[in-house]
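With one protein chain removed, the remaining protein chains of the complex are shown where they sit.
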Amino acid sequence: MTQQTYTLTVLCADQSGLIAAVTGCIAKTGGNILNLAQHTATDLGMFFCRVSFAGTASFTEDLFKETFTKTAEHYSMEWQFFNNTRKKRVAVLVSKTSHCLYEILLKHADEELDCDIPVIISNHPDLAHIATSFHIPFFQVDVAKGKEAYEKDLEVILAQYNIDLIVLARYMQVMTPEFCARWDNKIINIHHGFLPAFKGAKPYHQAWQKGVKIIGATGHFATADLDQGPIIFQDVIRVADTCSVDEFIRMGKDVERRVLVEAVRRYLSHSIFLHGGRTFVIE
Amino acid sequence: MTQQTYTLTVLCADQSGLIAAVTGCIAKTGGNILNLAQHTATDLGMFFCRVSFAGTASFTEDLFKETFTKTAEHYSMEWQFFNNTRKKRVAVLVSKTSHCLYEILLKHADEELDCDIPVIISNHPDLAHIATSFHIPFFQVDVAKGKEAYEKDLEVILAQYNIDLIVLARYMQVMTPEFCARWDNKIINIHHGFLPAFKGAKPYHQAWQKGVKIIGATGHFATADLDQGPIIFQDVIRVADTCSVDEFIRMGKDVERRVLVEAVRRYLSHSIFLHGGRTFVIE
Amino acid sequence: MTQQTYTLTVLCADQSGLIAAVTGCIAKTGGNILNLAQHTATDLGMFFCRVSFAGTASFTEDLFKETFTKTAEHYSMEWQFFNNTRKKRVAVLVSKTSHCLYEILLKHADEELDCDIPVIISNHPDLAHIATSFHIPFFQVDVAKGKEAYEKDLEVILAQYNIDLIVLARYMQVMTPEFCARWDNKIINIHHGFLPAFKGAKPYHQAWQKGVKIIGATGHFATADLDQGPIIFQDVIRVADTCSVDEFIRMGKDVERRVLVEAVRRYLSHSIFLHGGRTFVIE
Partner (left out) sequence: MTQQTYTLTVLCADQSGLIAAVTGCIAKTGGNILNLAQHTATDLGMFFCRVSFAGTASFTEDLFKETFTKTAEHYSMEWQFFNNTRKKRVAVLVSKTSHCLYEILLKHADEELDCDIPVIISNHPDLAHIATSFHIPFFQVDVAKGKEAYEKDLEVILAQYNIDLIVLARYMQVMTPEFCARWDNKIINIHHGFLPAFKGAKPYHQAWQKGVKIIGATGHFATADLDQGPIIFQDVIRVADTCSVDEFIRMGKDVERRVLVEAVRRYLSHSIFLHGGRTFVIE
């Protein structure tokens, strides 16, 4: 389909006539709605909406933005507008573990992740061969030179490749608060525990020690406060008490890779709204 | 909340401007949208939409219907309009097994099923005490007098209680094609197998014989073609090969009761659309 | 089946020949094994085993115990021996919420919980009618008279009914450390959160605030350290971000009741081993 499509997201206080106003703007400027997902949180008095639409011959981005700006001001809406032709550019950061990287690259190769992946960055050389076999440039950054210097190197690469989103695919380094602030809500991390339980190191060991019967993984935005960023997606798997920690780790890998891809997919489809310190993923 | 709310469902061929037209009608007549769920099946070229809205002071049902009729004609829409104050009246039909009946009555008592349950009907006396303890009239129909005569008795009771929906909660009688036709898409049955596999009698025995590793249940509209009516909801449970058929039956009961309630809940929320011989449940 | 059956549980350090020794004892004394579940935790060097067996004509409990005592001493085994004819006597403690109580009573009525339920105790009168309709004595205890006095009343009732296991079916009172110690590993509580996350009050509110995508419930042994006792069973349910806290509470009820019954079922089948501060449930 060569037809141009757009996505509009809207977040505001609930009021009468919001959907009619949003859809009216689209219709008036020559847009044809393909999909509308909306949630009115009556307990919060908040309205969340995502609309995808195609442009007919008369539609122009400029006209739409001009028209919608007035509507948005009238209702005090926060809004974002995306031309779906321009794919998001995603950098994948890895350390030594390959399962999450492979999952992202395979899903991307099967056209199941609608983005570009122009670069893979690591603090170790171990996974360079995977990057090579998928024909993606691989950069190794030197963590030993100190957080500040190495994050500066990182920023150079991210800028060079014009990156929109950073995916930490089991990247075993904590970012500085400054880095997190610069990439606010633009870094997705996979934590191998079912947050908010089992923060920090060795979550599978913690889970085993506690004797939990279900383990999980969490895809979340990285923030300065480690493993505390807004949760995007989670999944779990039942474990038997006959499992060792090593089996938790093995079984958890399948959950981690799925959760990370699903979190990234929700980002790419503009499904994630942030309000009151948590996400509202409206699908 | 004493505010009057309404639900509108729309089904038609996909065209430009549908959501704007629908929501515009609501806004124009003084409705305030609470929730809109919509699906455009691009592969089918079909549009499904359900809108719930509250009426402001100026809103009247007559004005809305008059206004919307024109819109609906213009777009060749099939539509239904519900005043949510008028609760659906549900008759529960049972035989000897109690778990599905209990589930419906308990969920209803906890205000989790938004309907009235004015009558319980059975071809056996066994569950009369449950009806009594929930203060609901219980009628026993005599199947021995022949299908025609007994279905006539049934119709008398259903008419007396002004019934909108029949729920077969493990009711072990097949209805005649005539009865099914009169109650088209108004009888919900629970089948204790994961349809379309394991139609007919003793589905758990069939499943065990085949060595399947997952069993399930199906809530569907009853049609003359037994266990072939449109599927509304399904759920499954993993079984071990150490399970006997009796354990399948025991474990399946939890799935059956949950599936039946969820199917009824979807009916009551006007979430079920029928098109091309199957349902589209839009939540 | 009128045949007498027994269950033996064994916990000890892993050593060569354990299963042969255990099963040999049973065979030698005239027992016929029906089911053996065993787990060797190689990482811990521990051996867990549960054997159910039928007694042939020559089998006597006394002979078996005498014979097995020697084996157990030789291998330093902790062991328990149960005559499955003697059903455990379970007291259910409730407050105002009925779904967990109903679930236990309905499963019991359907012969899916292999125990006696001779008494229901509450700190409120609200659920007395349910006890009545299931023909079970109901006692109301007065919490206002102070922890000590009221727990003394409780103990009198528990003693009168010769109770083996206390089930807290959404009983909204914290027990004193003394009471917990007296009933060590004999009180099963249902916590309406996926422990160890969301301890304490209002776990669904905590979960909503945090924006988790999956909620759950935990059946555990009650200890003086609230919501920290060994976990027996857990289950979870996926929630959408369109759910309010009230919907979490509604959806969670189904998880709670299932988890509580499954936890009790594991207790009654002698499947729960305690080691190193956590459970090992060997099924």
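Each chain gets a letter, A, B and C, in the order it is written, and its residues are counted from 1.
Everything below uses one rule, namely that a contact is a pair of C-beta atoms (placed from the backbone, for glycine too) under 8 Å apart; a residue touches a chain by one contact, two chains touch by 3 or more.
Please read these numbers as outputs of a predicted model, since none were measured by experiment.
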| item | value |
| --- | --- |
| Residue numbers in subunit B that touch the chain omitted from display | 39, 41-43, 194-198, 209-214, 216, 230-231, 233-236, 240-242, 244-246, 277-283 |
| Where the missing chain touches subunit C, by residue | 16-20, 23-24, 26-27, 32-40, 42, 56 |
| Footprint left on subunit A by the chain that the document does not show | 98-99, 102, 106, 110, 112, 133, 250, 253-254, 258 |
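Note that only the chains that are shown with their structure count from here on.
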| item | value |
| --- | --- |
| Copies subunit B and subunit A - interface residue numbers shared by over half, same or different | same |
| Where subunit A and subunit B are represented by their mean Cα positions, the distance between them in whole Å | 37 |
| Euclidean distance of C-alpha centroids - subunit A vs subunit C, Å | 41 |
| Junction residues of subunit A, two or more chains touched | 39, 42 |
